[in-house]
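Yeah, one chain of the complex is gone here, protein chain that is, but the others are all in their spots.
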Amino acid sequence: METTFVLLLLLSPFVGFLSALFFAKNKGNLAGYIGTTAVFVSFVFTVLLFNQVNTTKNPIHIHLFEWMQLVDFKINFSFLLDQLSLLWLLFVTGIGTLIHLYSISYLHDDENRHKYFSYLNLFLFFMILLVIGSNLLILFIGWEGVGLCSYLLIGFWHTNQNYNDAAKKAFIMNRIGDLGFLIGIFILGYVFNTLDFVELKQAVIAGNAYSQLEWVGLATLCLFIGATGKSAQLPLFTWLPDAMAGPTPVSALIHAATMVTAGIFMITRLDFMFDLTPAVQDLMAYVGAFTALLAATIACFQNDIKKVLAYSTVSQLGLMFLALGLGAYQVAVFHVITHAFFKACLFLGSGSVIHGMHGEQDIRNMGGLRHKMKTTHITFAISTLAISGIPPLAGFFSKDEILLVAFHENTLLWIIAAIASILTAYYMFRLLFLTFYGTFRGTEKQAKELCESDGFITFPLVVLAVLAAVGGAISIPGNSWLENYLKPVLSQATEAHHLDATTLTLMATAVVGALIGLGIAFFKFIKREEVPMTDDRIIGFTSLIYDKYKIDEIYDFIIVKPINLLGSFGKNVIEPNLSKMIFSVDAITDSLGNQGKKLHNGNLGFYLFAFVFGLCATVYYLFFIR
Amino acid sequence: MGEIIFYFLAAITLGTAFLTVLSRNPIHSAIYLVICFFSIAGHYLLLNAQFLAIVHIIVYSGAIMILMLFTIMLMNLHANLEKYKPTMINLGATVGFCLLGLILISGLMHTKPVVESYYYGGEDFQSINVLGQVLMNDYVVPFEFVSVLLLVAMIGAVLISKKDTVKKDTIKKA
Partner (left out) sequence: METILQEIGIETYLYLSALLFCIGVFGLLLRRNAIVMFMSIEIMLNAVNLMLVAFSTFHQDAAGQVFVFFSMAVAAAEVAVGLAVIVAIFRNIGSIDVDQLKNLKG
């Protein structure tokens, strides 16, 4: 029964992928309906299984078959659905359903719709596999699979070369991280002789790891590198902003809500392993904090509506890593969930705006959209309030928890995180005000055609906005449902924060910080009606931030140029010489063959003579030499 | 007595074989070959293989040679078909003949016999009775296959030598 449920849950998107790819070409919206239904089926089964696990408190193990066996190293193809993976599945399939629904309208005039929906379904298949895999290798299949789908979807509009480059960049950056991840898996397999999560955990509890802590440390470091690749942290984050080349629903689903959280999922899964290596945890916390700050500063100066959201995503992911690094896994998971709600809503809202503006993405050419796009405006505003941390919306609770943990553990990290969240409030309201308030700055034609999007687009927006507003309820301070729910999976639950004076003070500080950011944005963009300068007038330090700290250029100089040099050396020096060598062999064979060809002169007498001669030689060998 | 007969038959065999090969006219070749076969049948008789001798005469001298003669006559071949014959061919053939003969004979001389001396137990091993037993007991499957082979050869021969009228018609139509 459970096996059937889980297989249906897993294979439904795969069936959707196949049928959308092969049977829905040129069939209008059919592909969209297939895709949405497939994911919705998954969602329904997820809810059923979630209910079961939530009542029985027993994780579901499903063993399908033994995948491979190397002496005593065994890998099973089996699934593990515990509280953590079901939580993840809930928002992956839930938001996935909404975004499929949204995409039906968003891509209604694209001729490659069937490909889009099949890729999206394939993505969900791999994501589900990643989440429910019971060992690191199955997780890795999903990990690679979602990377592939991300590549396919970023480059979905493949006629634009820039988009193709962005897709390649995402793939290669992820590849670097994946190498780290793979090495981490190998080391864990070497140390513990198993890759199964449950067995790994038992081994750690039994204390098998203490004799080989340096190997475990290396493994967790490698796994963390893998996570930085997938979850866009320093130094591998530059692919995520470029990934905005894909269709906006893809950005919402893959590059904000689900795939980029895979790294956090993996680390939370292996929390018992990371707890053994405090140094790696510290590194994780600092990397997360600096990523959060760096991305937040860049976001303040971006003028592309999706780029702002992309950097905001990187920044929020940084905060999650900060929480992970501080050992507050359930806080990170909480922020993943609330972030999935409001960031998906923000991306979908920006998609609605782009849709209404017929492809315009520059916020300098927007403004005053609130009159024409009421639903989009309200949902976008709710999500903005949520991400900025204004109570009582979801973002307030989750971000506040992170700040709280940081304050208790490390003041420096708290300061960085606090600055990042003030900046978050600033750039999000800057985006909101520039887009929806003030006067319209676009062309007359755009103004005339501007109107609210249809129900397929607004329905998911409303649902997500509601979730962004009330999602914080799952873990309010002092009485956290999430913490109790996750207790069986997490090895070391941090102590619940009581509503004492410090906590309340910190909450108040966070709210004040958010309001400061809001206020600055309000003052600049509503009162003084400032509009960001055109590109050529930006100078000095601002231009450095505007150019994203020139990180891409630095990477280009440090890595790409030397590799290109090496490549051109190979191309201009090694390859011609190799060719020469190979062609000389060819020439020898050719001349030999031409000589040999003369033997085949078609003269039967000659053939017979050769035959008799050969017979003589054979007989001579058999009778005289041997 | 037997020795004299053997050498007489051997001389006939080799001589007619040479004449078969060397005769200009294929008809003469065929006639010499028939004589050669008869002398081989004589050898079989000398070795006391009567059944085989009779079968040999029926199959070779009867069936095969008649078939060859008919073919020769059907094609109306005459002696001067091979007008030019380069000396290279003669030379090559002679060299091949000498070389192979030398190697085979010396090879046979070179080998040591496995059974040193020949003895004759006197039991019957090659009468039709015994041959039939062996053929039908030990070799019944190859025997059946041979019959299939002959059938296939017959059909094949008919198909190949048949005038290909259908194909020409289709070619004309095309």
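By written order: A and B. Residues from 1 in each chain.
To be clear about the criterion, a residue touches a chain if its C-beta (ideal position, glycine included) is under 8 Å from a C-beta of that chain, and two chains touch if they have at least 3 such contacts.
Computed from a predicted structure; not experimentally measured.
*Asks:* Tell me which stretches of subunit A touch the chain missing from the display.
*Replies:* 597, 600-605, 608-609, 612
*Asks:* List the subunit B residues touching the unshown chain?
*Replies:* That gives, for subunit B, the contact residues 2-3, 6, 10, 13-14, 17-18, 20-22, 26, 29-30, 33, 36-37, 40, 43-44, 46-49, 51-52, 55-56, 59-60, 63-64, 67-68, 71-72, 74-75, 77, 81-82, 85, 89-90, 92-94, 96-97, 100-101, 104-105, 108, 113, 115, 118, 120-121, 123, 125-126, 130-131, 134-135, 138-139, 142, 146, 149-150, 152-154, 156-158, 160-161, 163.
Everything below uses one rule, namely that only the chains that are shown with their structure count from here on.
*Asks:* Note which residues of subunit B are touching subunit A in the complex, please.
*Replies:* Where subunit B meets subunit A, its residues are 89, 92-93, 96, 99-100, 103-104, 106-107, 110-111.
*Asks:* Which residues of subunit A touch subunit B in the complex?
*Replies:* Subunit A residues touching subunit B: 605, 609, 612-613, 615-616, 619-620, 622-624.
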